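Note that one protein chain is taken out, while the other chains of the complex remain in position.
Going in written order, the chains are labelled A and B, and every chain counts its residues from 1.
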Amino acid sequence: MKKFPISLHIDPEAFMPATPEEKESLVVMRDSVSFWKDGLRRLFRNRVAVVSMAVILVIVVFAYILPAFWPYSYEQQIRGSENLAPFTFSEQELSRVEAGEKVFPHICGTDKLGRDFAVRLMMGTRISLTVGLVCAALVLLVGSTYGAIAGFAGGWVDNVMMRVTDILYTIPDILLIIILAMVLRDPLKNLATVDGFRWMQTVGPNLIAIFIVFVLLYWVGMARITRSQVLVLKESEYVTAARAMGAKKGLIIRRHLLTNCIGTLIVTTTLQIPSAIFTESYLSFLGLGVAAPMPSLGSLATDAVKGMNTFPHLLLFPAIMISVTILVFNLFGDGLRDAFDPKLKN
Amino acid sequence: MAKYIVKRVAMGILSIFIVATLTFFLMNLVPGGPFVAEKSISAEAQAALAAKYGLDKPLFQRYLTYMGDFVRGDMGVSLRQRGRTVSDIIFSKFPVSARLAGIAVVISLLLGIPLGCLSAYNRGKFWDSAIIVFATCGIAIPSFISSVLLLYLLGSKLNLLPTVGLNTLASYIMPVTALAIYPTAYITRLMRSSLLDVMGQDYIRTAKAKGLSNFKMIFKHALRNAILPVVTYVGPMLAGLMTGSFVVEKIFTIPGLGREFVSSIVNRDYTMVMGTTIILATLIITANVIVDILYKVIDPRINLK
Partner (left out) sequence: MKEKLLEIKDERLSFFTPAGEVKALNGVSFSMEEGEVLGIVGESGSGKSVTAYSIMGLTAFPGRLIGGTIRFNGHQVDQMKEKDFRKMRGNEVSIIFQDPMTSLNPVYTVGNQIEEVLKLHTDQTKAERRARAKELLELVGINEPEKRLKQYPHELSGGMRQRVMIAIALAYEPKLLIADEPTTALDVTIQAQILELMQELRKKLGMSIIMITHDLGVVASMCEKIAVMYAGNIVEYGTTDEIFYQPGHEYTKGLIKSIPQLGAEKVERLVPIEGQPVDLMNPPKGCPFAPRCDRCMKICLSEKPPETVLSDTHYAHCWLRQKEEYEKGAADGE
């Protein structure tokens, strides 16, 4: 049986050799995308990550921009407007409203000193976010430097450096952190009054104490991750190949190691933010966090615990804010990991 | 194996020693001694008290004395709770915290592992999403917030459960729930991702090619491999429960070791801080050593020689 599907009238032209251009035009290749483009494409396709990114933006605006336009300040105590429920006015304010004056509503009510709670919530979020962001950055700086040095040096240097982290890793850090948070407070406060350290006043000695504590708490994990990344990459074939081709060490670090570590580092750093916020709120609750009058979300919630039966909203707002902030940063971090961590790419 | 155990234990002891040393010196850096708060006491009386407790000696000498006594099992007397030794206080408070944490451990394992499996097994379906939502929220809520919210809702508003102490069985519900939410959520996530990871392994494909049922594939071949990360989490989980117990015991007024630790710090009760820190650190470090050794037993790939 012979199959003969083409008729004899077929165009002989069709059997002429094809030109290279014609062949080329046939190849519909997906354009090879760069690491970043590919990662971003995946990130933006992840609905959860996009939504959490949007929420993070809203929170950032809420914390850093909105207070500037708010008619109340976080320290301002409005006499007669103590302990207002959300969207209510005191009698004085009501009379002003009746007189035709425009009074900005207390969206979240006021606290027992008559401070507008909405703006306090914003400032609290600002402090908590700052703690999260700065700590994550510091941890990244300290941890990745340490880890990278250990990984690159290798040999006994690496050995000694890693033994140190091994031991630190086994120590239940929270115990020392609590003690340290306690220890650092007064000395830093004193230091801030000394010439040359007065800048600490503007940041707040408490905040600085928290930063130090957090760096000490989290750098070990970051150092280990960086080191293992460096080691894996150092051993990997393309780096060996680059070295064999005579690439300089600096070039190897920039071109290969950095671009390949960076995904993991970004993800780890992002996930560090919520855990710093988490821990700050925890320390605040124990009375070791950022102190008055500067509120953090943790201290706002803590202050509200005593009066929670009468004024539950003062507890609920910061509690929800903390949880939502941690949640969206976690989700966003997960999204980043799925998008940028090449090991998980499939 | 013996060599590994010896090495691991030695490292554990070194860690405990470092914790003790750091705590001792840090504690003494804090300005204001334990008796400052008591304004009624005259300067002479304060000096006498300091002399009595050896606080007038040089720091390093005090350190040596303390460590020497500690090795002999003497943690000194509490500076604030007069007449009681530190070990006394610790041993009377510890069982309370241990019971609470123990129940939380059991609950988080018993809930977290099956939830994680269920989620992985129904990947992409409704139950998976529901469990993921729970787990993701669970690790976003700090324990003091969940405690306070529970207290407010179930204790104050609905008046369902007792809010103070641990006198009845019902009074365990809220503190244990508050403690267990985070580890349960964490284990669920861990179990899910680990199981999904294992399900993608070649040997699972082999098992499938043999004609095994899904049930057997998961419970015989996948679970035993997937459970390894959960085992390693037990150490951090205990540390987390300890952390949680500081606030939970404070909120629910439970006379446990966690509350004792926090109040001793606030009161500058040096000996109590030293004692509780070392004991808690020892517990966590010991747990970590045991988990590390256990891990090697479960995974036959790791050479035991």
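In the analysis below, a contact is a pair of C-beta atoms (placed from the backbone, for glycine too) under 8 Å apart; a residue touches a chain by one contact, two chains touch by 3 or more.
Treat the numbers as computed from the prediction; the structure is a model and nothing was measured.
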Considering the full assembly, with which of the depicted chains is the omitted chain in contact? A, B
With the full complex in mind, choose from A:Met16, A:Ala68, A:Ala99 or A:Met245 the residue touching the hidden chain. A:Met16
From B:Ser78, B:Ser119, B:Ser146 or B:Asn225, residue that would touch the chain that is not displayed: B:Asn225
Contacts of chain A with the missing chain: which residues? 1-6, 8, 10, 13-18, 22-24, 26-30, 45
In the complete complex, the non-displayed chain touches which residues of chain B? 201-203, 205-214, 220-221, 224-225, 298-301
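Just so it is clear, only the chains that are shown with their structure count from here on.
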Report, in whole Å, the distance between the mean C-alpha point of chain A and the mean C-alpha point of chain B. 26
Given the complex, residues on chain B that touch chain A span 11-12, 14-15, 18-19, 22-23, 26-27, 29-32, 136-137, 139-145, 148-149, 151-152, 156, 239, 242-243, 246-247, 250-251, 261-262, 265-266, 273, 277, 280-281, 284-285, 288
List the residues on chain A that touch chain B in their complex, please. 166-167, 170-172, 174-176, 178-180, 182-183, 186-187, 274, 278, 281-282, 285-287, 298, 301-302, 305, 308-309, 312, 315, 319, 322-324, 326-327, 330-331
